[in-house]
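I'd like to ask you about the structure that follows.
Only one protein chain is missing from this complex, and each of the others stays in its spot.
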Amino acid sequence: MDLRVGVIGTGAIGEDHIRRLTNVITGVKVAAISDINAVKAKRIADKFGAKFYNTGEEVIEAPEVDAIVIASWDPTHAQYVIESIKAGKFVFCEKPLATSADDCKRIVQAEIVGGKQLVQVGFMRRYDRGYGQIKSVIENGEIGAPLILHCVHRNRIPGPKHTTEMNIKNSVIHEIDVLRWLLGEDYKTAQVLMPKCSSLSENGLQDPQIVLLETQSGIRIDIESFVNCQYGYDVQCEVVGETGTVRLPDPANVVMRSSGARSYEIFPDWMDRFVEAYDAELRQWVDAVKEGALKGPTAWDGYVACITSDACSEAREKGTIVSIFIPECPAFYK
Amino acid sequence: MDLRVGVIGTGAIGEDHIRRLTNVITGVKVAAISDINAVKAKRIADKFGAKFYNTGEEVIEAPEVDAIVIASWDPTHAQYVIESIKAGKFVFCEKPLATSADDCKRIVQAEIVGGKQLVQVGFMRRYDRGYGQIKSVIENGEIGAPLILHCVHRNRIPGPKHTTEMNIKNSVIHEIDVLRWLLGEDYKTAQVLMPKCSSLSENGLQDPQIVLLETQSGIRIDIESFVNCQYGYDVQCEVVGETGTVRLPDPANVVMRSSGARSYEIFPDWMDRFVEAYDAELRQWVDAVKEGALKGPTAWDGYVACITSDACSEAREKGTIVSIFIPECPAFYK
Amino acid sequence: MDLRVGVIGTGAIGEDHIRRLTNVITGVKVAAISDINAVKAKRIADKFGAKFYNTGEEVIEAPEVDAIVIASWDPTHAQYVIESIKAGKFVFCEKPLATSADDCKRIVQAEIVGGKQLVQVGFMRRYDRGYGQIKSVIENGEIGAPLILHCVHRNRIPGPKHTTEMNIKNSVIHEIDVLRWLLGEDYKTAQVLMPKCSSLSENGLQDPQIVLLETQSGIRIDIESFVNCQYGYDVQCEVVGETGTVRLPDPANVVMRSSGARSYEIFPDWMDRFVEAYDAELRQWVDAVKEGALKGPTAWDGYVACITSDACSEAREKGTIVSIFIPECPAFYK
Partner (left out) sequence: MDLRVGVIGTGAIGEDHIRRLTNVITGVKVAAISDINAVKAKRIADKFGAKFYNTGEEVIEAPEVDAIVIASWDPTHAQYVIESIKAGKFVFCEKPLATSADDCKRIVQAEIVGGKQLVQVGFMRRYDRGYGQIKSVIENGEIGAPLILHCVHRNRIPGPKHTTEMNIKNSVIHEIDVLRWLLGEDYKTAQVLMPKCSSLSENGLQDPQIVLLETQSGIRIDIESFVNCQYGYDVQCEVVGETGTVRLPDPANVVMRSSGARSYEIFPDWMDRFVEAYDAELRQWVDAVKEGALKGPTAWDGYVACITSDACSEAREKGTIVSIFIPECPAFYK
């Protein structure tokens, strides 16, 4: 029996998820769709054989919808997630879970009141093969206890409305979640260094940036965020342990020898880089929903990521080291 | 509407295809199953909700079966393929298409008489991302005209009944097909060099071997086949063109620095190495069947591969250079 | 006519320089030797056909000595350098130039008073091929203006008397000099992060450490110093520019495929890693001395490195960001 999913939001990522749920993942179909752009949403609904609704709330309440995928405008995430919880339906929400820590907290509280974990947040890097291998290496003790992490997150060019704050809130938030997952501990302090700005940067964007995080046990993390690096989409992560290091590989592309050099391509954007992770993320979510027990990033993870990225933003604005206060994790989420 | 597939043969690869058609690929379900081992076939049929049949012929004729997948014992391939053609059903046949060139020829003739291309052969390397990139590089003229190909096909250890002949018939046949597809031309001569045999080889197996092929335009190919290389499953392919070279990458695994070395894992077997290619192969076959027009390796490709591997075997046995006579490709297959 | 060199100090690096000046570099010979350990110094003098002197001062004043190499205990460097300047002889001094900025300053003043550049400091990384290539890439504009540098300096195990302070004073000082040389500008601020200490660390050593430097134009540098990384001697340097990045290669060692992995060796110690740089450094110094005009790292460079490493030490001790005040470079050194 196919899982019937309602999708709220048919922008780039929303439409891609609809395609994925229809063509790539088995045992699931998209039953209902809505978007603030009703014309586009209707067209997509027709194309994929789903029913169009005027509002996200109607999608959530629709009887032919078993579970919800939220890919709408960030500021609307919280309300749709809370509605889904009220409706007692599993909900997959694209990151960020909400645009403020307070909203995340309300979601967490609503979920606890509801008594069942229904929310998964779209931190898809946890489903990337490379990060998974790093986690295994750490847990197998192959490099001893982790002490330092060096990370890089570079985009070829920024989106048209990219702001200085978005380096952290949109890009580094992926590292914030996945490194916490790798290490199994929360963060203690944040600091942000602002290197000389690239002369190719426009509209007042301060880019690149370096985020420094300290975990509760004292592991130190540096994350370069550079959204205008020009040459490609590049994500790097090296974990330095007591007896060795492990790092993400570059994606496997054919190796050329020509024009005086040995070379291979670096992907131009994140879609190519993380396509398998997105597929695996929703595939495992569908399976988990059908089994009735989620395994992915929780609302609590979304809340902690939001608190941490808020602290990074504050550190950047003030130019100081900021302490990060993570509330104790409720037993509900352990 | 899901495509309903009947699977003949539930050995390792057959069972894996049933899992793939059920859990990995959308728009398809396994409706019928048979195997010479009826007990196992019944168990799998139950597990995947398919109907069990006593014979492959019954699967082919079953009204609830739209298309056939053949993964039975090699010597049975030809009969099932011909039955499928007679039944007018699309059929995916694991390689080899048949165990003799004559049988392949009979299949080709049956298909031509039937008037429609119904047969696809399971040469999954054409669906590997790396080979696809190599083909693009060649076709885009990025390395000029290809002149030489250096290939390596190594298994960690041979299967329990592996024979000297199987280095060509089971392993190198993958190179025979995929290189012909890369280059767009047939082979002219074959020669086989027999290096000093590994002292770890058992049961009279002559291993490693080197197959030398010459294409009709004079491109030279060397293929090392080593089924007992001990260290892992390793497939390499470098195309040397007039202005540059292109080669397959190693699969992307995390990079360690430990114990005095930088290293990454090489997969132990072909399942891990080519899992994406197998998925893509059947996914595209299902889509093509639904559209009514196949795009993958044809019966003709299976026939040519069989003629070529026969010539290689003859070259190995006689220790001479053997000419390869490929009949003119019928217009039906162009 | 061979240059006649007097060497003060016959510890590990001193003896290696004597061997190098005798066997590896043409146009030079070691004429005089002294060391606090007279027995060892006499033995080495005999072995290499040089004259033994009781004191460094006697070596400096010896009429058969054209130029001086200082490889004695760090606290003695300043006095021997100043004596050499007084004697009007060219002097190569192993790093550090002196153990305090004040002593460096006295050397600089003595040299200016003397009216001729006579001092070169042993920052051999400037002679490493990789760093040289990075400098060319930057100067050719191949990656645009540098914005960020990520550096790693790892030793397999620390020396027996290694202290927390020595991570900066003995190891990172190499980065302090070579990065300033790469970028052509001085530093503005320093900060030191202290990650969780390795459980393999002994005798109170706080290791690893992360040094953060900011240059006067705002370039940001992070340097991991880890003297007990267990797996090998590893120096990494990546320069991130506006349009691309460039990084040091690993040394070229043969590539193995065995035991399920592809791997190559990482050298166990710095002698192997930088042997060509040491050779090139002294070769070019000998040539420059014979031509009468030094080209390598100056006393001023040694002074600036000392001021910077003092600031780093202060930053580590206080746990704060420390401003670095570099005096204006005298015209004498431009």
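Residue numbering begins at 1 within each chain, and the chains themselves are lettered A, B and C in the order written.
Everything that follows uses one rule, which is that contacts are C-beta pairs under 8 Å (C-beta built on N, C-alpha and C of every residue); 3 or more make two chains touch, one makes a residue touch a chain.
These numbers were taken from a predicted model, which means no experiment stands behind them.
Peer 1: So which of A:128, A:234 or A:310 would be touching the chain we can't see?
Peer 2: Hidden-chain contact among the options goes to A:234.
Peer 1: Of the residues B:148, B:271 or B:293, which one touches the chain left out of the display?
Peer 2: Within the whole complex, the residue contacting the unshown chain is B:148.
Peer 1: Which is it among C:22, C:189 or C:217 that touches the chain not included here?
Peer 2: C:22
Peer 1: Among B:112, B:212 or B:275, choose the residue that contacts the chain missing from this document, as touch is defined above.
Peer 2: That would be B:212, which touches the missing chain.
Peer 1: If the missing chain were put back, which residues of subunit A would it touch?
Peer 2: Subunit A touches the missing chain through residues 230-232, 234, 250, 257-266, 268.
Peer 1: Could I get the residues of subunit B that touch the absent chain, sorted low to high?
Peer 2: Considering the whole complex, subunit B reaches the absent chain at 144-145, 147-148, 150, 152, 193-200, 208, 210, 212, 214, 217-220, 222, 224, 226, 229-231, 240, 242-245.
Peer 1: On subunit C, what residues meet the omitted chain?
Peer 2: Listed in rising order, the touching residues are 22-27, 129-130, 133-134, 137, 142-143, 243-259, 264.
By our rule, only the chains that are shown with their structure count from here on.
Peer 1: Which two chains are joined by the greatest number of C-beta pairs in contact?
Peer 2: That would be the chain pair A-C.
Peer 1: Residue numbers at the subunit B-subunit C interface: does the shared fraction exceed half, giving same, or fall under half, giving different?
Peer 2: Same, since most residue numbers here occur in both copies.
Peer 1: Centroid of subunit A to centroid of subunit C, CA atoms only: how many Å?
Peer 2: Chain centres of subunit A and subunit C, defined by C-alpha means, are spaced 44 Å apart.
Peer 1: Once you find the CA centre of subunit A and the CA centre of subunit B, what distance in Å lies between them?
Peer 2: Measuring from centre to centre gives 38 Å for this pair.
Peer 1: For subunit B and subunit C, what's the span in angstrom between their mean Cα positions?
Peer 2: Computed from C-alpha means, the inter-chain centre distance equals 58 Å.
Peer 1: Give the residues of subunit B touching no fewer than two other chains, as numbers and ranges.
Peer 2: 250, 257-259, 264
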